[in-house]
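The following block contains the structure, expressed as structure tokens.
Here the complex is missing one protein chain, while the rest keep their positions.
Our next item is chain A:
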Amino acid sequence: MRKDRTGISQDDDRSPPADLRGAESSNKTRNCCGVGSVSGSTGPISMEFQAPCPDQVLENVLENVLQFLSSRRDRNAASLVCKSWWRVEALTRSDLYIGNCYSVSPRRAMSRFSRVQSVSIKGRPRFADFNLMPIDWGAHFTPWVTAMASAYPWLEKVYLKRMSVTDDDLALLAESFPSFKELVIVCCDGFSTSGLAIVASDCRQLKVLDLIESEVTDDDVDWIACFPESGATCLESLIFDCVECSINFDALESLVVRSPSLKKLRLNCNVSIGQLCRLIVRAPQLTHLGTGSYSSPDDAVPGEHASDLQSALSACKSLVCLSGFKEMLPDYLPAIYPVCANLTSLNFSYANIHSDQIISVIFHCHNLQVLWVLDSIRDEGLQAVASTCKDLRELRVFPLDARGDNEGPVSDVGLQAISEGCRKLRSILYFCQHMTNAAVIAMSRNCPDLEVFRLCIIALHSPDHVTGKPMDEGFGAIVMNCKKLTRLAVSGLLTDRAFGYIGKYGKLLRTLSVAFAGDSDMGLKYVLEGCPRLQKLEIRDSPFGDAALHSGLHHYYNMRFLWMSSCRLSPKGCQEIVRALPRLVVEVIKHDVAVCPDDTVDILYMYRSLEGPRDDAPKVVTILQ
């Protein structure tokens, strides 16, 4: 049996197993195993068999049982039992998840999984969101949609994250899949309103069209009017707050009227409050509403629509999630009070309003589980959250002024308050200028359910602003006390000691983000040697070099990727990784094609792959071989 959990065969060069014809059940270990299974998140080698099936009855039974297995991790495990289970699992897998679009080719994935109805593909690494990657780095949807067009004619759902999608891709999608129901696009780019128009008009079964934080070029195409004009639509979710285009309001209103199943509607900024009112009146069954700009520049009297809006909102008895508010006019704030009591999710992270105004809303939100706000909420506002939102599970506090010139409206005081009031907290993202170890330690003790702890102290190398000490003890307490922690982002002044804690206690950690931290190679070594579940490691501007990189050789095949930018790596050090681990794709990316001396590595991005070096990389990317 294989030793490691991911399924990389320890002996790649084993020849195909002998004839498996035998009367017995397929559970005999003999030599059915030993071949990797291609799956979304593991990456061993796949070998093609033509062996005859030993027990058809058992396989049929297996098929009927395995089809109920939904978790892909369970499925991955099941597929490793033996060849028969591998085959049946492949036939019954309906959701294909590709965590890294370059880890496996479309052809390979589709030849193994032939009955897929839903595909999820992720492309660029997260640091690409912060302008750290060249614009045309890759992650193209085209080869995937092209292959799926013939392999999966009954495809119903596509989920894409950080991919480059073109209008042609969308056209091919609309044309190839007559049963297509759900399109969710997150943090993508490359397409325009023309592409949306094609999806709207040709995907007649469309239930979900969710465009989230993506860059959509405005082609001046009236895509909303492209939905079929008569008869009811199947639409359940329409999210387009990131699409910066003008909206044909009549077409939108008509669409909402024709969509009785519509539950989620998130508008962009070009819908005024008056128009918002009219839409809500048409769709009182909404559960999720994105208000768009939430302002009314043409008001003769400021707030003249307020009572209309309030009564329209009151009619939405099922409303649980509110977002938008991008140009929020405070006069309209009270209109949402009636719905606050039912809200479980509130996204105020674009609402640049006064702390008092936010507090006045918060006081009504007793059932809130998810809250996204700007740091203009201030520590006082966080204290209000702590005293009101006892059920809070997820909190995100974003900086209003990303430049970080200010003193910091939120601090350790706010964090401490939240930790004391919101004991059920599972996930936190907190931007601030400075922090103290005491507040972080308090959170580690008060919130034992924490799974995600992301603290971003914007001022670089910032120590505990009360004691002057590094932030080591705070983060150490988090990994030590939060036994369910799977995701961690660290910042502030950190020595190798902090990483020692992470390596020692972060046994469930899957994702770790490091920026401007650590003293020496030991920091990274502690993590690579201590965290067996680590999947995604992203590091920038930290003094880790080749020796540290080498200390992870035993683990890199178990990871989705490693990102290291502006660290202390050399091309020679990275080359040695390639030599040691042939199934890793090691990309070295330069900041500038021109001037860079060749003895530095600006960006290292490496990931396991069954396919070897890709052929669509731009010039600034060198794939080491």
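Please note the rule applied: a contact is a pair of C-beta atoms (placed from the backbone, for glycine too) under 8 Å apart; a residue touches a chain by one contact, two chains touch by 3 or more; residues count from 1.
Here is the rule we go by: contacts and distances are computed from a predicted model.
Only one chain is not pictured, and the protein name UniProt records for it, out of "BPL/LPL catalytic domain-containing protein", "AP-2 complex subunit alpha", "Auxin-responsive protein" or "1-aminocyclopropane-1-carboxylate synthase", is "Auxin-responsive protein". Within the whole complex, the absent chain has one touching residue among A:Ile418, A:Ile458 or A:Leu534, and that is A:Ile458. Touch with the chain that is not drawn comes from one residue among A:Asp95, A:Asp222, A:Glu304 or A:Glu327, which is A:Glu327. Only one of A:Tyr350, A:Tyr526 or A:Tyr607 touches the chain withheld from this view, namely A:Tyr350. The residue touching the chain not shown here, chosen from A:Val116, A:Ala174, A:Cys187 or A:Val586, is A:Cys187. Listed by residue number, the positions of chain A touching the unshown chain are 127, 129-136, 187, 213, 215, 218, 242, 326-327, 349-350, 352, 374, 398-406, 431, 434, 456, 458-463, 465, 468-470, 495, 513, 515-516, 519-521, 540-543, 545, 566-568, 590-597, 600, 602, 618-620.
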